[in-house]
Structure formats: C-alpha cells, structure tokens
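Note that one protein chain is taken out, while the other chains of the complex remain in position.
Just so it is clear, A and B label the chains in written order, and each chain counts residues from 1 on its own.
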Amino acid sequence: MKRTGARLRDTRTAIFFLLPNFLGFLCFTAWPVMASLLLSFTEWDLLTEPRWVGLDNFVQLLGWRRDPTGGWAANDPQFWKYFGNTLFLMLPLPVNMLGSLFLATVLNKKLRFAYGYRLIFFLPHIVSGVAIYYLWRWMYNPDFGLVNALLRQFGLAGPRWLTDMHWAKPALMIMGTWLAVGGSSMILYLAALQGVPPELYEAASIDGATAWQQFRHVTWPAVMPVTFFILTMGIIHGLQSGFDMAFVMTGGGPYGATTTLGYYIYTKAYVFFEMGYASTIAWVLFLVILTVTIFNWRRGGKVIA
Amino acid sequence: MKSPRRDWLWHIPLLLVGGTMLVPLFFMFATALSAPGQALPVTDSVWRMIWPQSWHWENFAEVWRVVPFGRYYINSLVIALVVTGGQVFTSACAAYAFARLQWPGRDKLFLAYLATMMVPGSVTMIPNFVAMKILPEWLGRVLPQVDWLSLRYLGTGAQSPGVGRLIGLDSYFALIVPAMFSAYGTFLLRQFFLTLPRDLDEAAKIDGCNHWQIFSRILLPLALPGVMTLTIFTFMGNWGSFLWPLVTTNQEYLRTLPVGLQAFQGQYGTEWHLMMAAALLMLVPIVGLFLVGQRFFISGLTVGAVKG
Partner (left out) sequence: MLPQGQRFVYLRVGAVVIGLAALKVMSRFGTTLHAALAATVLAAGCTRSEESGTRILYSFWGSVEQMKVERAVVAAFEAAHPQIKVDLLPVGARYTEKLQAMMVGRVAPDVIMVEMTTYHDWAARGVLADLTEDAAALEAELTLMPIPRRAFGPAGRFYALPINASGLAMYCNLDALARAGIEFPANGLTWAELEQLAPRLSRRAGHADAPTDFALLLPPPIMIFWAWGVELFDDLVRPTRVTVNTPAAVDAVDFIRRLYARGVAVPPDVTSDQGTHQLFRDGKVAFFFQGRWVTPEFVGRTKFAWDVAPVPGGPARRVSLHGGTGLAVYQHTRHRAAAREFVRFYAGRNGLRLAVQGGRYTPVYRELALGEEFLAMRPPRSIRRFAETMEAGASQTYLYAPGATEVGQLVNERMQQALAQPERPADQIVAGLAADLNRWLARQTRRGRQ
C-alpha cells in the first residue's frame, strides 16, 4: 500500500469525521479551560468591561492577614468554611462503600429474587436528581415529613433537619447514603465479585478458613482495585458536587452550613456575577482535583473512569 | 458446600434494605395522591403516610394546568433528544477517526480529550456562560442586519414564543449546543471500536467501500451496545441537567423540567402534592428508559471501570 497516499486520504477523511466533535471540543471544552484561567486574573461583572487584576483574586481567596484584634484572619473565611463543608459531606464515602460491598456480597450468593433485589437497590440511583431532592426535602419536613414520623414511632422527637444548623449536613449525608449504597458502586463490586471463581472459596473452606478469613484473603484482594477506583472517583466527584442538592433542599443551608465549593462557585458566578472570582475558585478546585488524580495515578491506580 | 437452609436468613437484611429503598418512593406516591393541605402530621401513623389515604388521581392532571408543565416537558424532551442525537452522532464519528484512521497528531489529541475529562464542570461552565452572553452582542457587530436579541415567534403567542431568541442567553441554542459535545462519549465509543476486529474493515475496503460506508454499515451496527449505552447515559444525564438550564435561562417558556419544578414553590408554601406528582411525572421516562435498556446501563458502568 502506498503509505503516504493512504495517510493523506486518511487525514482528509479524518477531518470530516472529526470536525463537528473537534470544533465543539475546542469551543466548549478546551478553550474554556484556558479562558477560565484568564478570567481568574480579571474582574468582570458582565455588565461593564472586564478589568485585569492579576493575582488579586487568588490573594483574596487564599490569603491570610493579621487582624488588629489579634491573630490571623482569612481574607475569605467563607472559602475555608465551604471547603470544610465539602470535605465533611464526603465523610460517608467509606460507609457507602462498605454498604455497597455488603449488598454486592449478599446478592452474589445467588439467592432467589436476586434480580428483583438488584433492581430495587438500584432504583434510588436511577431516579436520583432534582426530583428526588424535592422528595427528600419533603421527607425532612419537621412537621409533616416521613423521617420525623418514623422517629416518632420510636419515641424520638426529630430535629428540624434542614433548617437546623447542626442537622442539615447529617441530613444530606443520610440521603447521600440512601442514594449511593445500591448504586453504581454495588454494580461494580458485583462485577468484581462475579469475577472470583467459586473454586477459590471452596478450596479455602476445605483448608479450614473461617468466613472472615475467606473474606480477607479471597474476597478482599479481588475487590481492592474496585474499592480504590470507587474511592478516588468518589473523592473527585465529591469535591465538585453538592450544588443540586443544596440548591433544592437548603438554599445553601442555615447560615451556609450546607454550602459546598460547587455552590459557592454558583453564587459567585451566577448570583453576584463576579465571574473572575468564581473562575478563581473553580481553578483552585481543579488544582485540588488534579492533585488527587496525580496522587492516585502515582499509587498505580487507573487515571480515568 | 452451601447450606440452603441458612440462605433464607440473608433475605432478612435484603428485605430491610429493599424496604428502605422503597419506602420514600411510596411516600412520594402517597403524597402525590393526597388532597391539598391534607398532609399528615408527624404524630400520625407512619403506615398511613406511606400508603395513599386518598386517591386524588386528578392531581396528575392538575399539574399540567397550574404551571406550563406541558411546555417544560416538551422543552426537556426536545433538548434531551437533540443533545443526545447530536452527541452520539458526533462522538461516534470522532471515535471512528480515533480508532480506525491514521493521521498525524491523533494520539496527542486523544490525550488532550482525556485530560479535559479531569476538569470539573464548574471550570468550563463559567466561560461557556460568558460566551453565550456575549455571542449575540458580537454577532450584532458582525452582522447588524439581523436583530440577534429579539424573540422569534413562529406563530405562537407573546407569552410563549415558539422559538424565542436565536442565540445568546435565554435561547434554545444555549441549552442545546454547549451540551452536545463531550469527550466522554468519544472516549467510550473509541474503546468500543477498538474491540471490534479489523477484518471486516479490510474486507469492506477490498469491496470498494469508502470510510463512511464502513462506519455506517459495518462498525456502527456492531458497536450498537456501546452506542446504546452512550445514548441512554446521555439522555438520562441531560434530562436531569439542572445547573446549566438554571443559569442560562430566565424566561418561563424555556424552562426544562428540573428547573420548572421550582414553580410549585409558592410564596406562601409549597404545594407538595402537586410537586410530588410533577416529580413522578418527571421520573417516568427515566425509569422507563432504564427498564428497557438495563443491560446497556449496567455494562456502561462497568466498561469504563474495568478497562483501563
């Protein structure tokens, strides 16, 4: 085959095939990444002209200063508070993973109705979204909601949940577990577990291993790569998430208790129209995620979903 | 080796968990069927909260009357369909270019695609928003004959313009076009194409097919599971897309379902029975789509993770 001729033809064809997608990629994905960085060096409210401010946004976001009343004060205390919120809301990750692993293990036992169970467990994940957030908001209603009614059955008086500063985050975490435990993590664990040949278990029990030892030496190694993957994806996703939930259920929470970084970026960008500052926050978030990804990659995990 | 007698014990936690999953959905259904203002206080029995006490099926009809729910539905449908169609089509074509064609810079470009998948949505969303805002002003300077900011009616009323603006914020363009391009789709389909054997390609080439025919007649049908997966994921993702429609549209006639659900929150309190009914109506296509395309969905979840 004539190498150059084929390559040239290939290139021309490739342009046709690639063009729409590539144009879109350029305009709406690649260029915006650079534009966002540029924006973070400006201040722009979309009604007046943009103004170059250099590193001012970053200093304002990440800097600290001495306060005359003693001690240090952050230039943007809200940023650190919301960062803390974001991290706090990611705390249930290990719990959710364990729950998914448990469900996957039980489902793997090939009981009757396993298919039905799997469908029901997966249901919350399918329907998750704004509709379900409204449902849970209604469920957390302190006077008419199901959650307090359930607590009442057990003789407990439920808190005000989403309007209570101390219970708003736990409320979201509980809902997060309900949504996640039977979801994609469970499916991934199931797939991993199904990849373990049953002879291994038989051999182990012949050798006299207890259930716990079987788990530790047969199940766990099979499941560890998936666990690592889920954890990393969970962290990366958790760092960016929280907007839909907070907007629908708490509007940022009583006194900013449920505002995550994603929500903070939203308010800065689309409520107050401080496009430069919002881009700064987004880029800092990106750098944090990048750090997590590189850390994961170094440890030998897979880079991409 | 397994003792079947002990197996039924496992049904207990499974039933408990299954119940926990279903109970909120029952509550949703019961609320949707209740009468306005008749929400049961928490002091009442939990069973009465979960099982519908009254069967006001007309709530589902009322939802369409009280707010322009029909418009929201049509918007959501049209936008999701167009975005899905566009995304799948462009991703498939691009995936073919990456998987089957040789051209300079191919692998570097693919690496660039992969790299952008790491970027959080909020980073790219802001410049896209800004672009949507300044686009009509720009175009107005380049092509001043067309009034880019005015509304187009296509024969419908002033309250509900058929087309609205051509471009810019508060336009269908802003809702559809930026969502149509995703690196994820290209990645997914490229992986699928790579698993397909090249012999069929070669045979077709010998028969004199051009690339387009190889792509459309041979590869696409073979890659149908991957295409279906991408279609389902994209549709479901776009159906529930909340932030982008929220910030790019201000006008009622452009609302999609997730954003439109807010309309049930009145100034003096939310009409929960209507809200739940509307939420259920919004979920129907999703659940339907899932039931129909289950295996694609499941395989889509695993293919990304298990492969590297």
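Heads up, the rule we're going with is that a contact is a pair of C-beta atoms (placed from the backbone, for glycine too) under 8 Å apart; a residue touches a chain by one contact, two chains touch by 3 or more.
Bear in mind that the values here come from a model prediction, so they are computed numbers and not experimental data.
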item	value
Absent chain, residues of chain B that touch it	133, 136, 145-147, 149-154, 158, 163, 166, 168-170, 247-248, 250-251, 267
Contacts of chain A with the absent chain, listed as residue ranges	43, 45-48, 51, 53, 56, 60, 65, 67-70, 270-273
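Operating definition for what follows: only the chains that are shown with their structure count from here on.
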item	value
Rounded Å distance, chain A centre to chain B centre (Cα mean)	18
Chain A-touching residues of chain B, taken from the complex the two chains share	1-2, 7, 10-11, 13-14, 17-18, 20-25, 27-28, 31, 39-46, 49-50, 89-91, 93-94, 96-98, 101-104, 106, 109, 112-114, 116-131, 133, 177-178, 180-184, 186-187, 210-211, 215, 236, 240, 242-243, 246-247, 258, 261, 272, 275-276, 279-280, 282-283, 286-287, 290, 298, 301-302, 304-306, 308
Chain A residues within the chain B interface of the complex	6-7, 10-11, 13-14, 17-18, 20-22, 24-25, 27-33, 35-36, 39, 44, 46, 103, 106-107, 109, 111, 117, 120-121, 123-124, 126-132, 134-136, 138-139, 142-146, 148-150, 152-153, 158, 178, 181-182, 184, 187-188, 191, 202, 205, 226, 229, 236, 239-240, 243-244, 247, 262, 265-266, 269-270, 275, 278-279, 281-283, 285-286, 289-290, 293, 302-305
